[in-house]
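A protein chain is absent from this complex, but the other protein chains hold their places.
Letters are used for the chains, namely A, B and C, taken in the order the chains are written, and counting of residues starts over at 1 for each.
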Amino acid sequence: MPTHTFTPDHYHNTIGSHPPVLHIAPGDTVITTTVDAGGFDANDKQVVGGPNPMTGPFYIDGAEVGDTLLVHLDKLTPNRVRGWGRPGLAQNVVDPAAVPALPSRDMMVDWNVDAKAGTASLKEPMGKLGNFTLPINPMVGCFGVAPDIGQAISTATSAEHGGNMDYNGFVQGVTVYFPVFQPGALFHLGDGHALQGDGEMSGTGIEISFDVQFTVELLKGVKSGWPRGENEEYIFTAGNARPLDQCVQNATTEMLAWLQQRYGYTVAEANLLIGFAVEYEVGNMFDPAYTMICKIPKRLLPK
Amino acid sequence: MPTHTFTPDHYHNTIGSHPPVLHIAPGDTVITTTVDAGGFDANDKQVVGGPNPMTGPFYIDGAEVGDTLLVHLDKLTPNRVRGWGRPGLAQNVVDPAAVPALPSRDMMVDWNVDAKAGTASLKEPMGKLGNFTLPINPMVGCFGVAPDIGQAISTATSAEHGGNMDYNGFVQGVTVYFPVFQPGALFHLGDGHALQGDGEMSGTGIEISFDVQFTVELLKGVKSGWPRGENEEYIFTAGNARPLDQCVQNATTEMLAWLQQRYGYTVAEANLLIGFAVEYEVGNMFDPAYTMICKIPKRLLPK
Amino acid sequence: MPTHTFTPDHYHNTIGSHPPVLHIAPGDTVITTTVDAGGFDANDKQVVGGPNPMTGPFYIDGAEVGDTLLVHLDKLTPNRVRGWGRPGLAQNVVDPAAVPALPSRDMMVDWNVDAKAGTASLKEPMGKLGNFTLPINPMVGCFGVAPDIGQAISTATSAEHGGNMDYNGFVQGVTVYFPVFQPGALFHLGDGHALQGDGEMSGTGIEISFDVQFTVELLKGVKSGWPRGENEEYIFTAGNARPLDQCVQNATTEMLAWLQQRYGYTVAEANLLIGFAVEYEVGNMFDPAYTMICKIPKRLLPK
Partner (left out) sequence: MPTHTFTPDHYHNTIGSHPPVLHIAPGDTVITTTVDAGGFDANDKQVVGGPNPMTGPFYIDGAEVGDTLLVHLDKLTPNRVRGWGRPGLAQNVVDPAAVPALPSRDMMVDWNVDAKAGTASLKEPMGKLGNFTLPINPMVGCFGVAPDIGQAISTATSAEHGGNMDYNGFVQGVTVYFPVFQPGALFHLGDGHALQGDGEMSGTGIEISFDVQFTVELLKGVKSGWPRGENEEYIFTAGNARPLDQCVQNATTEMLAWLQQRYGYTVAEANLLIGFAVEYEVGNMFDPAYTMICKIPKRLLPK
């Protein structure tokens, strides 16, 4: 299958029905780059403003409303050394009475990201934490397809079309499924994180630019309602809304549908599977829409 | 330290300032039993009605308001074969429009629990799932201490004092910390689950009676606000409220406090730790109060 | 019907199955007093601590589980001059990012309450507001009946049994209906406000002690699920929970039931009435459980 190398020269702060930068066919692979959440590229030069500038959109030939687009995240690699993030928690993630004691939201910290060693360390030591070092886990914060009725939705938020889900499980090796709402699907991506805590509680991961490789496929006539994903161990669904309760409702309802659609379970069997074996993860609890992930272990499912 | 063997002859459906069944000292161990959520004992005989009948309360000598009680969950063992649970998801965990398609809430399934083999299997096969078998993970659904100002709170719900948190991480080997709100703390426990999916989305785990062994300690003058816990790999806090957002706020605020109190981090350091390294788990999204768990890996903390 | 004059000599900070202070019969009237939210009486002397000390409970002869208790609020009169309240909004009622700019929660203001003139004025003038004067609207902040399974619930919060609903429509002339959960119903009341803004957004109304007169009746075998009320113009229901959405769900579901139970509407007719003619009010958005009120105008209902 063809591999396209695409060098972006402009970016979008919304996910919408923008003119495509490239037409690709199901099975094709794209090698490209993304700038960070603030628009800084591989040379740490700001080439566009925030929020979360998107590379794309890519038009997938043959994609029609009601299909499902598959995106294999083949490679996600930070392509520079400096990452940045906020150390102070967001005001909405602590008890309202605890807000005044939070550090300033203006504080920023830089991280040295060593993609080869697989680590990120604080550039400046910070008290007891010193040059705090964490293993990296490169992930896509914001990606998705053009939403319905011609909407253009800010890359600060998320919905049925994907968007700024900020889930730290969207890593290399994962296959993501998006409902197709517009002809060609119009796939956008950006907002790479070298790593991110659950919930993106300070409103950032370690924000950094990426080298990206992805491959698309198309499930003709297979309807989905929300982003879905799959890795070696799990199938999962994402719900994007507020409050977290509704994210869980959206993701669980989508999982119920998928279990019946893909594996032929009855509704009662799908209920039982979720009731006794489901796992949940918090995507983000910072963005205008929060994200929760509903997971079922593959070891419990038919091959 | 002394070990007390206690055989309960009555149970409570609220957690409150009930007359203690036993006085024990910090360091003491108690061996006892719990009935299941519906009041069925080791002989599968109903000895009391629901919700979640509690064994206890145990009066811990020397425990005063403002202290923290430690409970080591030494052993949690299902003590009969039959477990039971609901296969149908609760109405509040799916999209409101998806409620009519859910199976009846009256449906029940029995499980054969083999504590030695460490498995639970459906007693009656169910379509494609057959005699669906899962590894057991025995956990305490409901436990806690008497709440403040003389309240007696239903064991169907939870709050700062603990209660029906239904978190599948409260397993053997875990140490749990409760704020002391009443002299003697008045520790209650019950509602064993052979296993439970995240969120207890059908409103039950595999409900079963338990043989229990626990050991208590007392942290004099150490104030806590919400239940805390600790296992080999993590320290964690629980927030019990609605919606899930507020559970996260409660648990995260308690973790901020604990990181400063126990490890001497500054508020900024504690924020950064949570911002980049926190993990969350869903306790339950079924009970009148939901539960979220905030976790920090011990490998990132001082010994 | 008999009128009882009752002078309280103790109070409760929970609503529960406490020993009754008086047995009364359906049709009886009680003349009594309540202390303010902080336990200050008609002489402005603190006779008990907070939260919201309750007068009662009153045992209504013949009241059984599954009945509904009626309470006519005959007279609610502030019985002293000084009222007090907080000027600063609660942290949970503004945007999380706006919390640090709020005035201190420790600030208190005193009000001169003139029950005859029907006004309350700031005791100390405050900048542009001067001696800000408002018409009083005396209301009961916290009242209700003993909850089920022997619970004793803090008067800081509310639930199906009533409690700290802090709704400014619970005024003189209103009839309130409570589900009976315990023999004798066990009616408690207190926490008078000379007036209160919608939502009790600063966590207080103008807190003051009251002279109270109420009359009880009993609807044998009439089941209700949540507090209901009635005035000249409306029938209404209360939902007490978090978030406000759930309060609305509770109150609306109770109204659906009441319209069918009392007026014989079909479910479709009751739906249409609510869909096109319902009104809502915010009780409180401060307490651990919030309160929303669902109202239907009597002019649209059969006599």
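One rule holds in what follows: a contact is a pair of C-beta atoms (placed from the backbone, for glycine too) under 8 Å apart; a residue touches a chain by one contact, two chains touch by 3 or more.
Computed from a predicted structure; not experimentally measured.
Participant: For the chain left out of this view, which of C:Ala115, C:Leu244 or C:Ala289 touches it?
Facilitator: Looking across C:Ala115, C:Leu244 or C:Ala289, the contact with the absent chain belongs to C:Leu244.
Participant: With respect to the chain omitted from the figure, which of C:Pro2, C:Pro19, C:Gly127 or C:Gly221 is a touching residue?
Facilitator: C:Gly127
Participant: Could you tell which one of A:Gln46, A:Asn79, A:Asn112 or A:Gln151 touches the chain left off the display?
Facilitator: Of the candidates A:Gln46, A:Asn79, A:Asn112 or A:Gln151, A:Gln151 is in touch with the missing chain.
Participant: Could you tell which one of B:Thr3, B:Asn43 or B:Gln91 touches the chain left off the display?
Facilitator: Of the candidates B:Thr3, B:Asn43 or B:Gln91, B:Gln91 is in touch with the missing chain.
Participant: State which residues belonging to subunit A touch the missing partner chain.
Facilitator: Residue positions of subunit A that touch the missing chain: 13-14, 16, 51, 148-154, 241-243, 246.
Participant: Could I get the residues of subunit C that touch the absent chain, sorted low to high?
Facilitator: Subunit C touches the chain not shown through residues 85-89, 92-96, 98, 101-103, 107, 109, 126-129, 132, 134, 195-199, 201-202, 204-206, 242-245, 248-250, 252-253, 256, 263-269, 271-282, 285, 290, 300, 302.
Participant: Provide the residue numbers of subunit B that touch the chain removed from this figure.
Facilitator: Here the touching residues of subunit B are 90-92, 96-97, 99-100, 105, 243.
The rule we apply is simple: only the chains that are shown with their structure count from here on.
Participant: Would you kindly tell me how far, in whole Å, the mean C-alpha position of subunit C lies from that of subunit A?
Facilitator: 47
Participant: I need the residues of subunit B touching at least two other chains; which ones are they?
Facilitator: Touching at least two other chains: 242-243.
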